[in-house]
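Every protein chain of the complex appears in place save one, which is left out.
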Amino acid sequence: MNVEDLRTLIAKAEFHKFLKVELASCDADRGRLTLKLPFDSAYTIFADAGTYHGGIVASLVDIAGAMACTLIKGHATPTANLRVDYLKTPARTDLYADGVAQRVGRSIGVADVEVRDADGTIFALGRGTFVTTDPNPPLFADR
Amino acid sequence: MNVEDLRTLIAKAEFHKFLKVELASCDADRGRLTLKLPFDSAYTIFADAGTYHGGIVASLVDIAGAMACTLIKGHATPTANLRVDYLKTPARTDLYADGVAQRVGRSIGVADVEVRDADGTIFALGRGTFVTTDPNPPLFADR
Amino acid sequence: MNVEDLRTLIAKAEFHKFLKVELASCDADRGRLTLKLPFDSAYTIFADAGTYHGGIVASLVDIAGAMACTLIKGHATPTANLRVDYLKTPARTDLYADGVAQRVGRSIGVADVEVRDADGTIFALGRGTFVTTDPNPPLFADR
Partner (left out) sequence: MNVEDLRTLIAKAEFHKFLKVELASCDADRGRLTLKLPFDSAYTIFADAGTYHGGIVASLVDIAGAMACTLIKGHATPTANLRVDYLKTPARTDLYADGVAQRVGRSIGVADVEVRDADGTIFALGRGTFVTTDPNPPLFADR
């Protein structure tokens, strides 16, 4: 899967009309990518403080982790589980999510995600398991 | 914290202008509550299939878990970490998130969340750790 | 898989010569089982206080979760990931681990485990993902 395919895949998701996440870079061979989320007060708990809602950070982890596995497999790799450790609350800043596939097997893959700002301050550590079996027949109904 | 206080707290979050999550019921003494999320195609990956984005489900788990601990403590209990297991992808249905505080200590609390439809079909299991120390001074900068 | 097969499987593991975990009961159709671990000071951090080591509790979660999925599938279901929330440190007491398969699909299963004493005091909540694909060819080298 190349960078344009991945960009198209990310752009297609309906929720991403709200969560305007962009593919900043990717390395398909190594299963690495960086997403960028430009700050928008719509993503916050408190608009005045500009502090991000935990659900937005979790969404970034979900997308970056799944896409890291998808890069390697070349097909959809639905999220089986997701874990996010919140280290520090980001406020009024663009976010970057660096995703990397740690291992991609026949049944499942594991990917790590760091959520940070442009300066490298890490706000959250994410990890997830993704289903890597062939999606034909579709996996959504019975993983 | 009573039901009206909790309803007000949930309504205040800026992100919840998009994620129109409502407090369906709560039992403050037991640290239990149910959130309702009416279906909206803006929450989906594929608008035509109506399949929910994983980030929306994770957001529900985050809110329901934090609010379960907040009910017991009477003050904000920021999310330390969040885990979501996706069992089945919900599609075109209102979602309910049942949160329950499993244990609330001096430093941290643990809450469980089930995400289901009105018929009781479970789509995701969530669990999280929440910071329960007094938020004065504010916890956000250094948990 | 019946109760005798499961008992044999548990007894075979080399580590279980030390961790003398016993199958207390099981319901193969529902993917439920209870393990019992009789207290032994060899399982503790501090022998005098009799407080269990976290690794022993994690081991119980691992075994109970994997066995719950194995009951349903009838073959080995290796652990993909494991999560344990420690609510309270058990001391000088026999432990029971109740495992239940929450969902068992073609690729993965999810099981929950509660670790408690005979009176029902819960010490830890566990959850894990288990690989449920057929183990022929063997899964260990490449899940």
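Think of it as A, B and C in the order they're written, each chain with its own count starting at 1.
In this text, contacts are C-beta pairs under 8 Å (C-beta built on N, C-alpha and C of every residue); 3 or more make two chains touch, one makes a residue touch a chain.
Since the model is a prediction, treat every value here as computed from it, not as a measurement.
Contact with the chain that does not appear here is found for just one residue of C:Pro38, C:Gly55 or C:Gly74, C:Gly55. Per the touch definition above, the residue from B:Ala13, B:Val57 or B:Ile108 contacting the chain not shown is B:Ile108. Although one chain is not drawn, its touching partners on chain B can still be listed: residues 80-81, 83, 105-108, 110, 129, 131, 133, 139, 142-143.
For chain C, the residues in touch with the chain missing from this view are 12-15, 17-19, 41-47, 51, 53-56, 58-60, 62-63, 66, 78-89, 140-141, 143. Take chain A: the residues that touch the chain left off the picture are 83, 85, 87-88, 102-103, 110, 112, 122, 125, 127, 129.
In the analysis below, only the chains that are shown with their structure count from here on.
Our note on geometry: chain A versus chain B, Cα centroid distance of 20 Å, whole angstroms. In chain B, the positions touching at least two other chains are 83, 85, 88.
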